[in-house]
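The complex is shown incomplete by one protein chain, all other protein chains being positioned as in the whole.
Let's turn to chain A:
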Amino acid sequence: MMNKCLYGGGFLLTCVLALSPPAAAEQGARLLATGGTSSLEGSGGGGIVPWATLSSYAGEDQFGATVNLSEVSVDDFRLSVQGASLSWNNRIELSYAEQTFDLSTIGGELSQRIIGAKVRLAGNLIYGDLPQISLGLQHKKNNDYELPAAVGSKDDNGTDWYVSAAKAWLDGPFHRTWVANLTLRSSKANQLGLLGFGGDKEDSREWLAEASVAAFINRYWAVGVEYRQKPDNLSFAEEQDWKDLFVAYFPNKHVSVVGAYTDLGSIAGLNDQTGWYLSVQAAF
């Protein structure tokens, strides 16, 4: 290493390469927060919307993994999610999630499993003119189908397809870093699929728009909003669009925490379901 000290003189930098401390830098090939968080359906994203970004910080030729726990508590319901994902090469993401939906007021419980896959087709979240564009699917299967069948749903499983585009502006409005994601989803899922797929009122696929916008206050904290269109397939109760207002914290590349105020509209005939969302993710 002594050869690094040959150049110039009388200046700290001359011996920089020889004397530098061992990598204090973060591991992971991508910038902080570019792995996003885990969505309710297990895919990397915001809270309720899957994003074009791939979870974890894995870059070229690397594997990354995440595990997450999320909890949504609104007036008459409670949704608990356990999920995990595996990503490779910043190209492919596989995910798994188990959702348990506690019908606190009505009594009883619904649950389903979701297997997801996502492929980055083009672009990069941060660099270049193209947004990052990904194609994904979520295959969902109900564990208990009695109630969904009783309220008119047609199937106990279904597959959502989506295409997402995400872009970050390092120096956006107010000289803050902004991220926006737009997702178009083709789905028949009632209330994420917890109430089955298709229904007596409508039994065909529908294109639904979902969007998220976030601003980073500094390197670690972001605030944002999300909106998600929902189908309305069951005649027994109207299903409404979802929205949330969130705060996300990325202290380092291994942990992220998201808290949100959510408005899930009317669920199973019970109106104005608003409440809290909390999600914790660990990334490796």
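Assume a contact is a pair of C-beta atoms (placed from the backbone, for glycine too) under 8 Å apart; a residue touches a chain by one contact, two chains touch by 3 or more; residues count from 1.
Simple rule for what comes next: contacts and distances are computed from a predicted model.
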### Query
Can you pick, from "ABC transporter ATP-binding protein", "Sulfide dehydrogenase [flavocytochrome c] flavoprotein chain", "Group 1 truncated hemoglobin" or "Putative spermidine/putrescine transport system permease protein", the UniProt protein name of the chain not displayed?
"Group 1 truncated hemoglobin"
### Contact residue for the chain not shown (choose from A:Ala150, A:Leu170, A:Ala209 or A:Val255)
A:Leu170
#### Entry: Touching residue (missing chain; options A:Gly108, A:Gly128 or A:Gly269)
A:Gly128
### Task
Write down which of A:Gly59, A:Gly259 or A:Gly275 is the residue touching the left-out chain.
A:Gly59
## Note on the structure
Against the hidden chain, chain A presents residues 3-4, 7-8, 11-14, 16-17, 19-26, 29-32, 59-60, 90, 124, 126-128, 169-172, 174-177, 215, 217-219, 223, 245
